[in-house]
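I have placed the structure first, in the form of structure tokens, so that the comments after it can refer back to it.
A single protein chain has been omitted; all remaining protein chains appear in their positions.
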Amino acid sequence: MSISIEHVKTFLEKELPGISLKKVRESLLLQNPADLPSAARALKDSSVFKLDFLSSITGADYLDYLEAVYHFYSMQNKTGAVTLRVRVKRGSPNIPTLVPVYRGAEFQEREAYDMYGIVFEGHPDLRRIFMWDGFEGFPLRKDYEQEDSETLEIADVQWLEKRSVQIPAEMKQKAEELHRDGKRAIARQPTDKNTP
Amino acid sequence: MLFGMGILRGLGVTLKNFFASYYKKPEEGGLFTVEYPEKRLPVKERFRNFPFLVYDTTPENMRCVACDICAKECPPKCIYIVRDNDEAGRPLKKPAIFDIDFTVCMNCGICEEVCPFDAIYMDHEFEIADANRLDALLYNLPDLLKPNDYFQKIRPNDAAQVDARRLEAEEKKKAAVAAVKTQAAAKDIKPE
Amino acid sequence: MEKTLQSGDFKEKSFVLRGERDVDTQTLEINVGPQHPSTHGAFRMNILLDGETVVRLKPVMGYLHRNHEQIAENMSYAATMPYTDRLDYFSSMSNNFGYAMCVEKLASIEVPERAEYIRVIMAELTRLVNHVSLIGFLLNDLGAFFTPVVYAFREREKILDIFEEVSGSRMMCNYLRFGGVKTDIGANTLEGIKKIVRAFPAFLEEFETLLTKNEILCMRCQNIGILRPELAVNASITGPMLRASGVNYDLRKVDKYSVYDRFSFKIPLGSRGDVYDRYFVRILEMHESVKILEQALKDIPQGDIINRKMAPFVKAPRNFKPAVGEAYARVEAPKGELGYYIVSDGTAQPWRYHVRAPSLINLTILEDMCLGQKLADAIVILGSVDIVLGEVDH
Partner (left out) sequence: MDQLFVNLKNMALHLIGVFAPDWLVSLSSILISVGAMTFLGIFIMMYLTLMERKVIGRMQNRIGPNRVGKWGLLQPVADAIKMLTKEDIVPEPADRLLHFLAPVMIVIPALLIFAVIPFGRNMTALDLNVGLLYFFAMSSTTTMVIFMAGWGSRNKYASLGGMRSVAQMISYEVPMVLSVVPVLLSVGSLSTGKIVEAQADLWFVLTPWGFFACVIFFLCGVAECNRSPFDLPEAESEIVAGFHTEFSGMKFALFYMAEFMNAFSIAALTATLFLGGWQGPLLPSWLWFILKTYSLLFVMMWFRGTLPRLRADQMMGLAWKFLLPLALVNILAAGLHLYLGGPAGFASALIILLGSFMGLSKVNRSYVPEKREYVLAD
């Protein structure tokens, strides 16, 4: 059975006076990311909710802001999901970490950092979890420019010619042209979809 | 119980299996491995490996009309279709090129589901390994075309259903055409 | 080592095993993986050894990362279904089940009775396959030369034949559709499943006499890699690993999703939360799954297998555009709580698609369990955590 979100909202406002919350479709948006650890600890220690299980942390990119969605459950009361949201600007994607409150957040925060570049301050070792360390860019962001695997760049052409591979003329010509303009071969233009 | 009893009972199980493999039948714990090239396990009817195109009697009147729905729906995008057009340049209801890259296809069967013309079905042929990865596994139109009775042979029930549905659609169309003809005939008589 | 090791013990002070260090030894840093016989896939553990005792263990993953989430965001909803088979490739039906449930919750589609029963049957068969294979691989890590794995695979083959008969493929089933299942189960297939389910307890009996009371297995698995319940809950561990530590949390009983509330079955709970408990809880879970299967097979109703409303989308999946909104659904996969979080923006492609992989999160406390144990135990503890790299790296 699930917990009504208003009930949580009133509880949090009573518990932490300075907090500013907004109801977004069955979840609570914390306007100020800094309140996240205190809100989470309050919900975890409260005898009513006892949300001791952080099921999942999901990063998301809504073009003009990045968002982290937290799903909390209670294993003792076996009650349903409480969803918290935090939105940060793309420029300064900093959210306080939840690892001191929930050990389970460690890998999921690293995944959100790796895929979206959301920096979780205070995380024990915030490294990329899937990508190799030298990888630049954040793959799941909507404006991630994917390298076009069909067109060759000047470096590829040289590498292939060193191994005596015949390259069709127009591919070589396209590579020189790209090189002259100083551009990279981009496959996917950033999507200009409307935000939900 | 005695210190070593658990191990001895475990050894008993393997010994039982050791002798069982000599005299028992495969179901109750006998030798169940099948020596592959000589003896083969029968493939289930709904088994799906790479797709193939069905044609009714001769490869000319194939069912595919190059509507490109399967190419759009294919998750890994491994189907490439170019519509054929006759000498005057008008598009025909036939594909000129129909390539499926078997190194990309993951035999998920979605093309079979979405095809509105019952043209593409999943095959049972899985021994298509080849030394050359690029050309040999890129199947084009002639390699993909297989007769309808091959489809009946490998998947009897599904083929029966498909043929029944097509037959019934055939009748409905004929009836509809006949109805239109009689209606047109009725109209001609009235205006004189 | 009577003092139970707290998780914080090892972070600050350098870990000294033998009191003050009379003999100055050198620690040996070895990389177990990504290509190693018992890391269950391309997974690396950077282990610092003091003699044979583990002093530090850093898991490294990402070797099998295919960015499943971006693939799903560039494709229609139905086209992602075959990709979910490749998440935890040992239980493809459970992955489909989770994904289908999430989209049904998003677009609020009901599933007819018969389809729900077929889904439960398939999910429980996958649980049998997963637990049996896992115990086989755990014994492989312990050194039994492939015999338990071969016995387990003999049963797994029978179940995979049923999957092939029903869905068309043994492991990559792609069988569930939004609002039901792809094709119906014939009467003789049902008979085949009944025969397997009837024969399974006898096999489990033989498997247990071979393993459960085996002194060497008990020596190697008891009191190794102990996981305390509070740490398990705090580290969001789910599945048999959590229940082996004694926490009663099984989504089939908590969420009562699908038609699980119609079946009477029990949830086995361990007491000490060590490798032996994780092994034995999985055997008990198989007994429970057999009970569920018997009940489900007995009273599976007749009826259509897919929601009539979804008929037009079977032929044209790209027209399926759920309303704007988001949904988070979770299912009790054999490895733990498999969650799907989908945000839809009204178009035919999801705006955000996220998979909560139980194997990835169950690895969080791998280091805490292995500290202070021997190298051989670290391998066995990793085996008992039951990870599949397709799901860890998704």
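Order as written gives the chain letters A, B and C; numbering starts at 1 within each chain.
Criterion: a contact is a pair of C-beta atoms (placed from the backbone, for glycine too) under 8 Å apart; a residue touches a chain by one contact, two chains touch by 3 or more.
None of the values given here were measured: they were computed from a predicted structure.
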For the full complex, contacts between the hidden chain and the displayed ones involve B, C
Checked against the full complex, the residue among C:G192, C:P268 or C:G390 that touches the missing chain is C:P268
Residues of chain C touching the missing chain are 28, 30, 36-38, 52, 139-147, 150-151, 154, 210, 213-220, 222-223, 246, 248, 253, 266-272, 276-277, 280-281, 284, 374-377, 379
Had the left-out chain been drawn, it would touch chain B at residues 2-3, 6-7, 10-11, 13-15, 17-18, 20-22, 29-33, 35
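We adopt the following convention: only the chains that are shown with their structure count from here on.
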Cα centre of chain A to Cα centre of chain C, whole Å, reads 25
Taking each chain's centre as the mean of its CA atoms, chain B sits from chain C at a distance in Å of 31
Note: chain B sits from chain A at a C-alpha centroid distance in Å of 41
Note: chain C residues in touch with at least two other chains are none
Multi-chain touching residues of chain B, meaning two or more other chains, are none
Within the complex, chain A is touched by chain C residues 7, 61-62, 65, 67, 69-70, 73, 231, 233-237, 247, 249, 254-255, 324-326, 328, 330, 337, 339, 341, 343-347, 351-352, 354, 356, 360-361, 363-365, 393
Listed in rising order, chain B residues that touch chain C in their complex are 3-7, 9-10, 12-14, 17, 32, 44-48, 69, 72-75, 106-110, 113-114, 116, 122
As the complex stands, chain C meets chain B at residues 75-76, 78-83, 147, 151, 154, 157, 161, 164-169, 172, 174, 182-183, 206, 209-218, 314-318
